[in-house]
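Only one protein chain is missing; all other protein chains are in place.
The block that comes next holds subunit A.
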Amino acid sequence: MSKPFLSVENLTQIYPDGQGGDLTVFEDATFGVEKGEFVVILGHSGCGKSTIMNILAGLAEPSSGVVKMDGFEVSGPSLDRGVVFQNYSLLPWLSTLKNVTFGVAARHPEWSRQQVIDHSKNYLAMVGLEGDVIHRKPSQLSGGMRQRVSIARAFANHPKLLLLDEPFGALDALTRGTIQDELLKIWGGTEQTVFMITHDIDEAILLADRILLMSNGPFARVAESVEITIPRPRNRTDIVEHANYYAIRNHLVHFLGQRSKEISGKAKGSATNRPETVRIDRTGPAADGPGDAPRRLRAVIT
């Protein structure tokens, strides 16, 4: 099988522990992401999720290992990899619209001013920001609206890979639900490849094609790759009715609650560093026909 679109190979991160020694956060993380796939990574704090995200974004350097996108090694940040940060990272002295045009103008320096503004307004409208709101400063917006701006800024640039670093972590549950729906809607219209960090299991199931599970740090590793065998388009109220939902959810809860601790530190045992692919499907072969089969589902082997 050919190389996946994004391939992460033997990524290891070692920090000095402050007492003269070294602390290995994660070791030999190896996985792939296909084009158009929505992959979510789940794990406890301290397992190095954010570090992996920063390495993918090019904002940090791994101690060893490589990241290849489209066959090229990633080094340094690039417009091809858009990032939505947990704390929104909007520039507070610019208006909402200017925060988006800032990105669009950087992506398309050859565009006219009007083109940049129109394009930005389109994407702001897609996340429900229209009218006077777009001329307000980020400090005059609610947390949910700020994250919408941040998402619009990222999508407006059509990056080859979109990185979401706990984008809904700072939002209340109701707002989070609304914006998750908006994210699904805006993502559904594109073939955008997304890599996302979250702490929220239900959010992960709702959004992801595949969930990567990390064991606890230090010496964390990407232990499992769980396919979400629930067909799209998904809807937060309907997916809980799906036969696979609780089976998958229970598997994830069990992993995070218990096994992530048990297998932590025992990395070198297996012959391969690749995550074990887990596919849970309770719908049976009859229901898994061509019409019902999840469109975006595929096994990924690096």
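As a working rule, contacts are C-beta pairs under 8 Å (C-beta built on N, C-alpha and C of every residue); 3 or more make two chains touch, one makes a residue touch a chain; residues count from 1.
FYI, contacts and distances are computed from a predicted model.
The chain absent from the displayed complex carries the UniProt protein name "Nitrate ABC transporter permease", chosen from "NADH-quinone oxidoreductase subunit K", "ATP-grasp domain-containing protein", "Glutamine amidotransferase" or "Nitrate ABC transporter permease".
Of the listed residues A:12, A:30 or A:78, the one in contact with the hidden chain in the full complex is A:78. The chain omitted from view is touched by exactly one of A:48, A:103, A:167 or A:275, namely A:103.
Residues of subunit A in touch with the missing chain: 57-59, 76-79, 81-83, 85, 87, 89, 91-94, 102-103, 106-107, 137, 139.
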